[in-house]
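The structure appears below as structure tokens.
Yeah, one chain of the complex is gone here, protein chain that is, but the others are all in their spots.
Chains: A and B, in written order; residue numbering restarts at 1 for each.
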Amino acid sequence: MQTGPGITDMPESDMARPLLERDHGGSVGPWGPSSGGTVGILGTGDFARSLATCLLCSGFKVVVGSRNPKRNAGIFPAEAELMSQEEAVKRAELLFVALYKEHYCTLRSLAGPLAHKILIDVSNNQEVNTKGESNAEYLASLFPHSTVVKGFNVVSAWALQSGPKDGNKQVLLCSNCPEARSHVAGIARSLGFTPVDMGSLSSAREIENIPLRLLPFWKVPLVLALGLFLFFYLYNFVRAVLHPYLIENQNKFYKMPLELLNITLPCVSYVLLSLVYVPGVLAAFYQLRRGTKYRRFPHWLDQWLLHRKQIGLVSFFCACLHALYSLSLPMRRSARYLLISDAVKQVKAGAGDAWVEEQVWRMEIYVSFGIMALGLLSLLAVTSLPSVSNSLNWREFTFIQSQLGLGALLVSTLHTLAFGWNRAFDGKFYKFCLPPTFTLTLVVPSAIILARVALLLPCAHRRLMRIRRGWERRSSAQIMTPNRMEEAPESSSTL
Amino acid sequence: MQTGPGITDMPESDMARPLLERDHGGSVGPWGPSSGGTVGILGTGDFARSLATCLLCSGFKVVVGSRNPKRNAGIFPAEAELMSQEEAVKRAELLFVALYKEHYCTLRSLAGPLAHKILIDVSNNQEVNTKGESNAEYLASLFPHSTVVKGFNVVSAWALQSGPKDGNKQVLLCSNCPEARSHVAGIARSLGFTPVDMGSLSSAREIENIPLRLLPFWKVPLVLALGLFLFFYLYNFVRAVLHPYLIENQNKFYKMPLELLNITLPCVSYVLLSLVYVPGVLAAFYQLRRGTKYRRFPHWLDQWLLHRKQIGLVSFFCACLHALYSLSLPMRRSARYLLISDAVKQVKAGAGDAWVEEQVWRMEIYVSFGIMALGLLSLLAVTSLPSVSNSLNWREFTFIQSQLGLGALLVSTLHTLAFGWNRAFDGKFYKFCLPPTFTLTLVVPSAIILARVALLLPCAHRRLMRIRRGWERRSSAQIMTPNRMEEAPESSSTL
Partner (left out) sequence: MQTGPGITDMPESDMARPLLERDHGGSVGPWGPSSGGTVGILGTGDFARSLATCLLCSGFKVVVGSRNPKRNAGIFPAEAELMSQEEAVKRAELLFVALYKEHYCTLRSLAGPLAHKILIDVSNNQEVNTKGESNAEYLASLFPHSTVVKGFNVVSAWALQSGPKDGNKQVLLCSNCPEARSHVAGIARSLGFTPVDMGSLSSAREIENIPLRLLPFWKVPLVLALGLFLFFYLYNFVRAVLHPYLIENQNKFYKMPLELLNITLPCVSYVLLSLVYVPGVLAAFYQLRRGTKYRRFPHWLDQWLLHRKQIGLVSFFCACLHALYSLSLPMRRSARYLLISDAVKQVKAGAGDAWVEEQVWRMEIYVSFGIMALGLLSLLAVTSLPSVSNSLNWREFTFIQSQLGLGALLVSTLHTLAFGWNRAFDGKFYKFCLPPTFTLTLVVPSAIILARVALLLPCAHRRLMRIRRGWERRSSAQIMTPNRMEEAPESSSTL
């Protein structure tokens, strides 16, 4: 596949030797000056090619070990020397192993020359490896006298060629040899990536699983949304379809594909939105009770704090669908038929005007609040885009996500209350003794709003601000620690 | 808070000494080779920790000065040497002061050893400092024999750990000592940031206020939008509610929450959209009259040019709300009641058909134009996202923002004209002698469109193009300056 402008024959032979090489000019590490800054690559696939180009561009000398050096001659940049695997291993002190795991064993004959050299395992798996040996550990077991570093597997061939992007700049590394690890970290930096140290080689499985991760932060929010959806859909089905069918003998099953969805989605959206603001309130209460911010929150609370963005976005998605469904209501045939039938009834009744002032005001108000809430939520959603949130400073991000978010919750609550009107207190809206759906959704948001108001009381607010500046209650720590400079816990929401 | 993969024990001791250090190998600056590339950090908070990790990753030696070295031993990477503050000051020629301003005085006893060293003030304030002394100047006054550099305060602990993102790559620096400033600029570059020189230490207050800025470019557009909103809401209220109430004795107050909003929002949106294109036209006329592009525009025009993007986005937001409000009109109870009442009237009148061909065509046309205008505006809004506009070249960006934007203005004008139809010339649409609202909104856009047409006339167009290529009228400059290469003034809109 073509992947953009070709980088095929950049003659870099005259370029700088790598930074790293120069820095170790006087030392006698295993990758001493004898290696001449030469990096080896075993393998001739896409990744090997892109890696060679990228290394050459950054001033490294590159030798490529191939089983068929002649056959692959054309596909590598001219400055990369193609040779047999044996020769490449001899020439380089550090080698990228760009082979599939199943072909590692083909290198066995090279165990001798590979001894005391650094092997970088860049391989990925096809499927998530939950408990087996990692590829890197397997490689290390094959070559016990070599030093294996796991890394670069999260980087694509494309990112190597076109330069790292914001999103995939990090290169996670692990190895049992700290020197080898920091050596490879230096190479990653020279190539423009941000190395992240993940410790010993036992982390390799975790690193190998990263490119196979499928939206891990979205699982809980989606399951949550699905659960809420099923509950509210069933609840509404009983109230709006089953009750008329059983009690009034009316066939309202046509409501299932659209109207029931439309009264279920706002419930899901509203409850999810309130769940975004629960963990922040809980965290504040924890800090107030403990009198310090230096103790960890319980694991579940940490996880909840980390999933707020995703929960909020699912809430916004449901709100958008609710808006579309609501706006489509009057164009349906059923609405048309009901309207005509009402007009006919009106004519038969002889009454000229069907106007009910209260119903008119109720609907004008709740529709208007609903649109405002959607407008505020859409601002929150836009500022969740990585490129937008990156361009905000911390105060701006907090203002939008916290103040504007609570504003959206408040307007949503007004939307719900205006929609509900006096129905919560009117017995005829209780079907099978089940209260109107909107009353159920109000529980969490009301609690959040009350708790937020409580936290704004001067005594609580002042104390919380002091705690977040690093102040600790004597009982929780023996000494004052004036020289800590920490960010408030909300900062974790910037991730 | 967990903020991503932990970077805890990266053993970088064998790594390169910093770039900067090597380059000064032969020089005898105040941070000469005796310092051994060692950077000191005073403080043990989150920021200090992240800074230590980041410096180690980039190959610096790091010593951390703590008041309780033993207590803080566990929380720093193993390669960062923890010691007393006195020792740290002795070991490093350059020290980051990662303390809150109120604890600066605790360092006073170290004034002697700190003399002739570089202190980097990274502190932020809680509130905007409009006229007091900056933290950095306060630090400089405490240690008159040290050199203070302000900087890194715009960087978060999180950005230090995870690598700088597009949006927060810049590190603003200032100092009274240019050598110290460029030295710290070198460190910033080594860490992957883009240093920006802000001159002498008197700029420190400005730099300290940056992280406290709250969407500065949005204030004027939002105030403008609010002002327009209030004016048009009131105007529409008088025409659509007060006039029927006073003159025809009809109660139309139910229109306030929704219908009045819906006829006010498009006015705000349309006027704001036209205001986006006013400054470009004014700038062109300025350049034509002065015969050069090398003279500055008046300050207000520069500011206006810089706020175009925000004004345009507020306009788009209002247009979206207008669309939602319009689409919600037929689902309201009031619409239903009026429809039924019309049907009943029709039956009583005995007429079979209420069809008015002119009204049908008017509405089909203006609704269609309205949707087209919203579609064009949404394209403009999407290309305003940082990640999208970054991926466009200058010509593409100009084409979309200028050509497509004017297209949107034109289609909006057609939407308005089709909506207005012949009402501007029909006396019965004048309430209290107030003309229909749409006529007011047409003033600015019509002027813009005419001015744009005038600028397309060959004589004006050719002259303007020459001016923007660097040509100057003799009277305004004594000499021709053929070797200037400048971008057209629109380029400032790419910011």
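Side notes on the structure shown:
Note that in this section contacts are C-beta pairs under 8 Å (C-beta built on N, C-alpha and C of every residue); 3 or more make two chains touch, one makes a residue touch a chain.
Since the structure is predicted, the reported quantities are computational estimates derived from the model, not experimental observations.
When you scan B:323, B:408 or B:448 for touch with the missing chain, the hit is B:323.
If you put the hidden chain back, the residue from A:94, A:343, A:448 or A:464 that touches it is A:343. Contact residues of chain A toward the unshown chain are 1-5, 7-17, 22, 42-48, 57-59, 66-68, 71, 98-100, 102-103, 106, 123, 154, 156-158, 162-163, 165-168, 192, 210-215, 254-259, 261, 317, 320-321, 324-325, 327-328, 330-337, 339-341, 343-345, 347-348, 385-388, 390. Touch with the hidden chain on the side of chain B covers residues 19-20, 22-24, 27, 29, 166, 169-170, 172, 178-179, 181-183, 185-186, 189, 194-199, 302, 305-306, 323, 326-327, 329-330, 339, 342-343, 346-347, 351-357, 359-365, 367-368, 371-372, 374-375, 378-379, 385-396, 399, 469-470, 479, 481-487, 489, 491-492, 494-495.
The definition used in the following text is that only the chains that are shown with their structure count from here on.
Matching CA atoms, the turn from chain A to chain B amounts to 120°, rounded to the nearest 5.
Inter-chain spacing, taken between the CA centroids of chain A and chain B, is 25 Å.
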